[in-house]
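Before I ask anything, let me first share the structure, which is written out below as structure tokens.
What you see is the complex with one protein chain gone and the rest in place.
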Amino acid sequence: MLFHVSDNGVWQKAIANIKNYLKDVDEGAVQIQVVANAGAVGSYYDKDLLDQMQTLSEESGVLFTACRNALQAFSLDVNLLPKFVEPVSGGITEIVNKQADGYIYIKP
Amino acid sequence: MLFHVSDNGVWQKAIANIKNYLKDVDEGAVQIQVVANAGAVGSYYDKDLLDQMQTLSEESGVLFTACRNALQAFSLDVNLLPKFVEPVSGGITEIVNKQADGYIYIKP
Partner (left out) sequence: MLFHVSDNGVWQKAIANIKNYLKDVDEGAVQIQVVANAGAVGSYYDKDLLDQMQTLSEESGVLFTACRNALQAFSLDVNLLPKFVEPVSGGITEIVNKQADGYIYIKP
């Protein structure tokens, strides 16, 4: 299951989506990945939501990823990404590949 | 076919999408479901668009659903939902399940 976040304003909604969804599924039954691209990568450098993201990563295995093209476009240092966020070479490429692998796409 | 509406501002567009699509398909040939979650559930309590939704429901069999998590988050009473709107326990869970059943996903 793939959450595509391309706008900083949608993160709060995306996090609520994931929390609610996790209530409905058995632990470990589903792999959830968040692909942040475009302006949405900025929130990885902002303390506001990081605690909630980190909890989702550590306690529920949600994979948070960041598009390197977007990091570059917004002059964000990939080395300063939070430890639980994984950079991917291209956000759209990642979305295409994961959908081809059977991941369900959701745009919060 | 699944329309995911997560923002009140997109309802007008979603309704136009559905009306236009219905012109292109044979009656009864397709099952259309709208899943409203997040702030979008508010429009179910607002008279502005309800007539158009109700017509789509009654005349074309469009299924309108509302995420219970969102209703709770916005303190909206599920018992006051319009008769033609069906609550679902989780909007995202509904979207995942229906996509797994073969529904095509569209975000207006």
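Per-chain residue numbering starts at 1, and chain names A and B are given in the order in which the chains are listed.
Note that a contact is a pair of C-beta atoms (placed from the backbone, for glycine too) under 8 Å apart; a residue touches a chain by one contact, two chains touch by 3 or more.
If you're wondering where the values come from, they're calculated on a predicted model, not measured in any experiment.
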| item | value |
| --- | --- |
| Which residue of A:Leu50, A:Leu63, A:Leu76 or A:Ile92 touches the chain not shown here | A:Ile92 |
| Identified contact with the non-displayed chain, of A:Asn20, A:Asn37 or A:Ser57 | A:Asn37 |
| Touch list for chain A against the chain that is not drawn | 4, 6, 37-38, 67, 69, 73, 89-93, 95-96, 99-100, 105, 107 |
| Where the unshown chain meets chain B, residue by residue | 1, 13, 16-18, 20-21, 23-25, 104-108 |
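Everything that follows uses one rule, which is that only the chains that are shown with their structure count from here on.
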| item | value |
| --- | --- |
| Inter-centroid spacing, chain B versus chain A (mean Cα positions, whole Å) | 26 |
